[in-house]
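What you see is the complex with one protein chain gone and the rest in place.
Letters A, B and C mark the chains in the order given here, with residues in each chain numbered from 1 onward.
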Amino acid sequence: MITCGLDLGAGSTKGVLLEDGRRIVATALAPTRGHAVDAGRTVLELLAEEANLFPGDIEYLCTTGGARYAFPDRHLQVSDITASARGAVFLRPGVRHVVDIGSQSSRAMSVSETGRVLRFKMNEKCAAGAGRFVDRCAKYLQVPLDEMAPKALASTKPKIISSVCAVLAETEIINNVAEDVPLPDILMGVFLSLAQRAYVLMRNVGIQPDVALVGGLVRSEAMVRALERTVGAPIVADPQAPHAAAIGAAVLGHSRLQKLSQRPTPLAAAEV
Amino acid sequence: MTHPGEEVEDGPTSAREQQRRLVEEYYADLADAGGPRKPVAYMLVGGNLTEIVRSFGYEVVFPEIVALNCAIKHESLPNILHAEAQGYGLDVCGYVKNDLGLQELGGKTPFGRIPPPDLLVCSFSGCYVYIKWWEALAEKYGCPLFVLDVPYMRDERPRSEEIEYVVAQLNEFIALLERTTGRSFDRGELRRMLAHSRKAEEGWVRYLSAGRRRPSPIEAYFEAVFYMFPINVLRGTAAAADFYDTVDAEVTARVRAGEYPVPEEKVRLVVEGVPPYPSYRTFWDFFRRWGAVSVAATYPKVGGLFDQGFLHDPDRPLESIAEYSMAAYVNQSWGLRRRLIASYAKEFEADAVVIHGIKSCRSFTAGQGDLRDWLIHEQGIPTLYLESDHEDPRYFAPAQIKNRMDAFFESLDRRRSTVSLPMVGA
Amino acid sequence: MTLVAGVDIGSTTAKCALIEDGKVVGRSLNPVGVELVKDAERALALALSDSGRERRDVRAVTGTGYGRFKVTFGQFTVTEIGCHAKGAHFLFPATRVVLDIGGQDTKAIKVDANGVVIDFAMNDKCAAGTGRFLDVCAGALGYDVSEIGPLSLGARRPVKVTNTCTVFAESEVSSYVARGKDPKDILAGLYGSIVSRSLSLLQRVGVEPEVTFTGGVSRNEGMVRTLRARLGLPVNVSPLSQFVGAIGAALYGLERLEAVPA
Partner (left out) sequence: MVSDVLAGADPDASDSPPVLELHGELEEFSRAAPLDVTLRLAREIVTDPTYPTVRAWTRSGRSAVGCFPVYTPQELLHSIGLLPVALHGGGENVEISHADAALGSFLCSISKSTLELALTARLAPFRGFVFPYICDVSRNLEGIFARVLPETPTYMLHLPQNFRSGATVRFLVSEYRRLAERLERAGARPYAPGPLAASIELFNAQRSRIAELAARRRAHPGQISLAESYLLRRLGGLLPREIHVPLLDRVLAELSERPVRSRDAIRVALVGPFCEQPSLDLIDLLEQVGCEVVDDELLPLYGWYGRIDPSGDPLEALARAYVESPVDIGVRAAPSTKGGAILDRVEAANAQGVIFLTAKFCEPALEDIVLYRKALDRERIPYLHLEFEERSTSYEQARLQLETFVESILFD
């Protein structure tokens, strides 16, 4: 039984193929570039190629992410919060708290042992607490994005940014530069500021170990360290975590498919 | 000049020393958990009932004042973040979040631990959030909650039916205190306390009216804030009454010695609004750079409009308490507030008005933009509007505030056609 | 025959104007990085080479903008609010209201007949409605901010842009793009949103003719048209509108020199 999870995000589109709800047989990623449907189809082709399957072998397709309704060839769509929680618990069954620092919003979720969302909270007011903040800082400080984290890790006295506006925070950073604050301290300050904002969300839903970080920034070691330092607990950062939402969608797709196959109703009836 | 607990930079004076000692003693008494402690009533500053509860042997805690003490000592943010983790949103009053965060964290303040309440008195005078705040405390502590409903002040003087309503509630409050303490109401004791209050209030009014002098020997906003402590917290005691004698003597001495809040008074201001406590000193410095002195301010009136004649009267105890409660500054309708500010500007010969809006305080702040408009366009008074927060350091942007203040004082300066730009590094 | 310089260090660009005998004789504009003192020096050097003058000819340098304290080689500093007022008055003597939309803030300034500030209002809580807002949203549309000026002309059904947060507005724009909206209509919606925030600031100081529009965003034709339409008034825009702050600063320095002879 092959189910597919497709996470149609604003920046990139991610997909996974799951066999019998247990084993990931393929993962793929493509930039979205404003064309979610095309990116989704590309990812499907990549997945099929990697798993050596025909796209038709996929029995159930569940979409998630901002463009989850835009993709026509789906059986079901679920919210990316629901999906990333399921995905995080699939990857690490001990996880009870998931924090997702995405490009435009951050979310914290407390989850059950099956990955069901018990409570969640996302930043709504202002985007200062989201990953895009890091991109903008990189641009402003003229540091390539992939060098942000290694440089930040050299920090000894990080300078935390207090402004709640992502744009005005840049002014604060520039002031720090003008005041000769060392670059690593400014960079680490950026990650710590993000971590602190995430921590407010996390405390709001209640923190229980294990805590997992998902979303794009999970690849940044500085982000993981900053979060560990702020939370005062180890953070699970699975290498597959950027695909957590796609994985969760595939997992939910699998359980839905199982339920449907117990009934005589043909699959087409479940299409939305 | 300094504030409760801050290091003195400009050399101590007797009033400041005495004030600091009063603050320390007050917190020390509260923290004294060793012996049998006095029962504690939590109360709000505006239109408070200090004398009544003190006459029943209660000590009083004002969480607003605790909150400002935390903020000025840069200790408010952890409390605020703790409250946000409990679910209080970004836009909730900073005082509320500081207090409820602090309560959850065990009552620790920069001056010592404050005890939990035995009685909650919600003097609902001038701020709706008071009700919400006291409901939360009541749910946490399960102690009796008394809501004193104080009608909003819409006429120059309270109306008879309003006074009757408040007095009826005060009598019900006294009956509650008799039940909770097992003591009977001692009218004589209340009168003695009100006599102390009266003396303190008259001294406080004398101090504030010194701003009429040119140059002003007092700083009616920044300095007054710490001289407010006895009038708001210790009212009803002899210590509060005596404190203002010391202040009197100090003001007289300053005038004699020619010592003023700034070396050369260049701009006389009326200041409206709650101070940005987390950046109190930085904010004050922005004024001093320009030789600006507050000669009158509305914030020192949050505890009572004594200068408008709303003084406690031992011969009319409950009636005068009712009138005093209604006349709390923030309980004044906008029409009354506007007229008061304009009258300060006129009587204290101010050059301009500075309004400091508080992001998380709707009671004080909603409508200050309209006030600004009225002062500029109908009263012809140059007015500057600034915005930050009274508790939350995240909302004080020094560069932005300084920029606005510099621009404002530059333009005031130029309008008087004196060219005196500060030099680089000034 | 006094040559004076004004150096305006903003959040995104450094500008310099040289003034002599009531004329702008040199100017420069360059992006700012992380070394503001050097950026300020470069601004002056570029303006000097633009004018063909020497550093020693300059009698006074006045710094303005949020980085005014980084013009360490200058004699005076003035806030950009005073400078925009003075500069606008210099370019359009009948100016009574100045609207300056810069990289991170927007200001409405009321001036008297002599170009002295009477009142001003600025955006406070965030960068909504500033030049940066436009910058980011242009990016979301796949354009550089310098290209989008004429693009909204001919919009038929401007979209409604309601998000106040620059970063969220970016995603709102992206979602309009994804829904296949005409970029013309999206831009027109953005201009409408920025202008309506600006109007709110203008209301605070009171609108009366003449209105002069300054700052980087005033170079955008679509914005100027939208502002004119919404105000129902003519709006002055000088070809030097990005230099208004620097011009004002230079003039302040001149005034100071005249008041206090060397």
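Keep this in mind: a residue touches a chain if its C-beta (ideal position, glycine included) is under 8 Å from a C-beta of that chain, and two chains touch if they have at least 3 such contacts.
This one's a predicted model, so the numbers in the text were calculated from it and none came from an experiment.
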Study note, to complete from the structure: For the full complex, contacts between the hidden chain and the displayed ones involve A, B, C
Practice item. Based on the whole complex, identify which of B:368, B:383 or B:411 touches the chain you can't see. Key: B:368
Point to revise | Touch with the omitted chain, as defined above, among B:15, B:40, B:70 or B:93 | key: B:93
Review point. If you put the missing chain back, which residues of subunit A would it touch?
Key: 66, 78-82, 105, 114, 116-122, 124, 252, 255
Review point. Residue-wise, where is subunit C in contact with the chain that is not depicted?
Key: 121, 124-125, 160, 162-163, 172, 175, 196, 199-201, 203-204
Point to revise | Absent chain, residues of subunit B that touch it | key: 86-89, 91-93, 96, 124, 127-129, 131-133, 135-136, 138-139, 147-149, 151-152, 154, 161-162, 164-165, 168-169, 172, 333-335, 337-338, 357, 359-360, 362-363, 365-370, 373-374, 387
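The rule is short, and it goes like this: only the chains that are shown with their structure count from here on.
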Practice item. Sort out for me whether A-B or A-C is joined by the greater number of C-beta contact pairs. Key: A-C
**Study point:** subunit A and subunit C, separation of their C-alpha mean positions in angstrom
**Key:** 39
**Study point:** Euclidean distance of C-alpha centroids - subunit A vs subunit B, Å
**Key:** 47
Practice item. Could you check subunit A for residues that touch two or more other chains and list them? Key: 125, 164, 168, 171
Check your understanding: Which subunit C residues touch at least two other chains?
Key -> 66, 125
Revision key, fill the gap. Interface with subunit B, subunit A side, in the complex: residues 125, 162-164, 168, 171, 175, 200, 203-204
Practice item. Flag every residue of subunit C that touches subunit B in the complex, lowest number first. Key: 63, 66, 69, 71-72, 74-82, 105, 112, 116-122, 124-125, 204, 206, 252, 255-256, 259-260
Review point. Can you name the residues of subunit A that touch subunit C in the complex?
Key: 10, 34, 36, 66-67, 70, 104, 125-128, 130, 132-133, 141-142, 164-168, 170-171, 174, 177-178
